[in-house]
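As structure tokens, the structure follows; a few thoughts come after it.
What follows is an incomplete set of chains from the complex, kept in their original frame.
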Amino acid sequence: MADKVLMKGNEAIGEAAIHAGCQCFFGYPITPQTEVAAYMSRRMPKVGRVFLQAESEVAAINMVYGAAGAGVRVMTSSSSPGISLKAEGISYIAGAELPCVIINIVRGGPGLGGIQPAQSDYFQATKGGGHGDYRLVVFAPASVQEMVDLVQDAFDVADKYRNPVMVMGDGMLGQMMEPVEFKERPKKELPEKTWAANGLKGREKHNIINSLFLKPEELEAHNNKLQEKYREIEKNEVRYELYNCDEEMDLVIVSYGTLSRICKNAIKMLKKEGINVGLIRPITLWPYPVEAFDKVIDKTKNGFISVEMSCGQMLEDVQLAVNGRKPVHFYGRSGGMVPTPAEIANKIKGIVGGAK
Amino acid sequence: MTVVFDRPKALLDVPTHYCPGCTHGVIHRLVAEVIDELGILDKTIGVAPVGCSVLAYDYFACDMYEAAHGRAPAVATGIKRAVPDSVVFTYQGDGDLAAIGTAEIVHAAARGEKITTIFVNNAIYGMTGGQMAPTTLPGQVTETSPYGRDVKTAGYPIRVSEMISTLDGAVYVERVSVDSVPNIIKAKKAIKKAFEIQLQGLGFSLVEVLSICPTNWGLSPNESVKWLRDNMIPYYPLGVKKDATTGEVK
Amino acid sequence: MANQEIIFAGFGGQGILSMGKFLAYAGLEENLNVSWFPSYGPEMRGGTSNCSVILSDEPVGSPLVVDATTVVVMNRPSLDKFESHVVKGGLLIIDSDLVNREPERTDIEIIKIPAQKIAEEVGSKKIANMVLLGALVEKTKIVKMESLLKALKEHGKEQFYELNKRALERGAEFGR
Amino acid sequence: MGKVTFREERCKGCGLCIEVCPVKIIEFDEKLNTKGYHPATVKGDNMQKCIACASCARICPDVVIKVEK
């Protein structure tokens, strides 16, 4: 395959952003995503764009606010503790309705935690780590190729809805190399950024980038507008994969990111033992693919199991989607421990009662 | 008759929310006059802070941002990098710039970011009702230093201009005051120079403006300008602190 | 079904990561699913280094290899750490110039190669990794030697190509 | 000889202009403006004394004053 190259997830993020027309990158080093910044520092000057290492994650996200407000495509990247520091800034960006892409290559927490792969920032990403009623669109790629595709999509979705989009992977995805292809992408019709504050240049009225609405009536109206937008996104942007879900199933795994690949291997193992297990793989963590559950709910004997590299965070969204219609189980590892297919298969056998 | 003095165009013709006598208004006007005189309204982008001047975005005629508390220099950096031919200024209070935003202003200066910062030092947090600022004078009574700022526990005021002057990326740093007409004229000159430094692409410029807060100082506007003169200027000496275009560092 | 899950391990600076990469490129050349995953974090610093490489007909699950079909070790600590990770019947390749103990496993195949010595004969100790890689490819047949050479040509430094090639060939002898 | 015009409804009655006028011709009006302040003004003949120095305008935080000569 001549047009495929082996690329580290973190570097693929950078290259995908460049392909998507990312004009500015602001970052701060943190394991396991440092290579994003390193890659951008090499490449962005070569393509005449902006790489800047900020003094902190707080500064980086506010630089993003500045550049996004000026109407250019902009990205920042970090890992868990760094994302926490961006919480205020992300809330501002969501409040001011600015499009941008935020990468989180998750590591184990809480606190300084560890640097190995984890998924324990699910809540933070999907329920809004920052204050106020806002939502990020959250993409969760499972391979370096999908990372490349989703990072590019992320810029489009951000621009389409004037909303920040987070692309979340774990340390594995950031560090691993896989073959990737930068596909020709059809040009998207996207709204013009007439709101951008980039200098009047003859424009009559000044543009203002702002999230302050001192009058409660106005702030409520603004929130209502945001909520409408979120409903629109829920309608249009849900993405997921159904794997092995066509027939009657003993159980359906729900799992995202790299971990979902391990789950697929577990499914293959179980198949050999006569246990048929499906997989719902949410690709958007928000909006959550509730409809995927509706599609399979009548075909699963023992309900669902949320398999996570966290202590039961996505579990709540699974329960909300299932809403009591079937049992919901959980299997999780944490702190950088990556479950093996055998382990997952074992847990599932415990639930479905061994081979048939 | 010829007009000797009138409202600058870069200042929108709307009433401000500032308290009677608050010199934020004067400083706004000076910035607007400079924008007018330099003819840069079309490419100027301003960044308002969180503080009493949070609504500055409604007052300046150029494109405007409202930045998170203390982060205006980072926001300005993002703007300037995205639109390199723009003229970007931040307008920040002493709580905003010298407390929560310390890292951002130091690094914008160290980077020699081609932006201009108007730093309004009124020795207090005006917006939130008069708490101690990093620039509150020793012994000064505020909402959170009710017994007077005790340097033993609350520390010493920061002389921002002197601190920023130690950074190689800072090209022009001057402290001015708006307590009197002669000082207002000097303040305008400093602001103009700071913008010119940016237009010449030389690096970071900052003008610290000593300003009054009659409301939270509990003084009338005229008492306030006197208090500024008698108390703030001795602690925060006026003048050019650094001018790399002449090699001057004071 | 072609499937190899390999751990390469040794000191930093021995070319552990790059031998993995070349193999992955060779796999890509042959249209296999491949992944390469390095150990990362502070333990890398000055200390040991390892990477997981998977080449398979099937889509790759976890890129982190725990149960390895083959383990290649270039120092003693790596043998200590990864000997137990070889699956039953799997393969363990050891640079016997650097590892001063015998492996304990008896349920696996073991190839010991004086890779430092051979590499030095070829031209430089630095390419001991290629000697070991040659043995691995020859033994497992996971990719064709040509594919590996092509990977070396395309992704390696031009000036080392001939040297590397010879090291591979010398190593391959041990894999027969 | 100068002329100052006060945009009365904008005046907040802070008194800064009164203090800086070198010829001391500015005073507060008795009447309140719509904002509830006694606006600054120059009454009657006092205007003649104005030297159009623009000090008042320069210190006015609310751009109330236009100066002509």
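Letters A, B, C and D name the chains as they come in the text, with residue numbers starting at 1 for each one.
In this text, contacts are C-beta pairs under 8 Å (C-beta built on N, C-alpha and C of every residue); 3 or more make two chains touch, one makes a residue touch a chain.
Please read these numbers as outputs of a predicted model, since none were measured by experiment.
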| item | value |
| --- | --- |
| Full complex expressed as chain labels with copy numbers, beyond the one copy shown | A x2, B x2, C x2, D x2 |
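The working rule: only the chains that are shown with their structure count from here on.
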| item | value |
| --- | --- |
| Separation of subunit B from subunit D, taking each centre as the mean of its C-alpha atoms, in whole Å | 26 |
| Geometric centre distance via CA averages, subunit D-subunit A, whole Å | 60 |
| Touching two or more other chains - residues of subunit B | none |
| Sites on subunit C at which at least two other chains make contact | none |
| Subunit B partner contacts - residues on subunit A that touch it in the complex | 23-24, 26, 50, 52, 54-56, 58-60, 62-72, 74, 88-89, 92, 96, 197-202, 206-212 |
| Subunit A-facing residues of subunit C, complex | 21, 24-25, 28, 31, 34-38, 40-42, 58-64, 66-67 |
| Touch list for subunit B against partner subunit A, complex | 41-45, 47, 54-55, 57-58, 60-68, 71, 74-83, 86, 103-104, 106-107 |
